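One structure coming up, written as structure tokens, with questions to follow.
A protein chain is absent from this complex, but the other protein chains hold their places.
Up next, chain A:
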Amino acid sequence: MTILNDRLYAKSHEWIKFEDDGTAAIGISDFAQHAMGGIVFVELPEIGDLLEIGKGFAEVESVKSVADIYAPVGGMVREINEELLDSPELINKDPYGMWLVKLEAITEKGELLEAAVYEQVIETEEH
């Protein structure tokens, strides 16, 4: 299971990468895409939507299940990854390249974990 050091993670398996211009990209971790299996559908919010910490803002579906994706921070949707609407399976291939949304006007931050701490979280879930 790959975990990258250049970003932070939520316990619910989202990753968030802050950029210097104050924006941030959000996606799901390698662990999350692996647990879901083949992803066949993604529902994304609309540009301008306001995200609230801990609230579902997107849905990722596999053949067998639906997963809510929770906002690790509050903010406004600046961009959505439209490529995923037609090719949701790209998340399985490249979970860290395939951001779901980019946010701006970030208000508050939830509990965000460094890579090493997140690694411990998934180790506990695996056993």
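Remarks
Here, a residue touches a chain if its C-beta (ideal position, glycine included) is under 8 Å from a C-beta of that chain, and two chains touch if they have at least 3 such contacts; residues count from 1.
Please note the rule applied: contacts and distances are computed from a predicted model.
Name of the non-displayed chain as stated in its UniProt record, restricted to "Oxygen sensor histidine kinase NreB", "Aromatic-ring-hydroxylating dioxygenase subunit alpha", "Aminomethyltransferase" or "Carbohydrate ABC transporter permease": "Aminomethyltransferase".
Touch with the chain that is not drawn comes from one residue among A:M1, A:I47 or A:V63, which is A:V63.
For chain A, the residues touching the absent chain in the complete assembly are 37-38, 40-41, 43, 59, 61-64, 66, 85.
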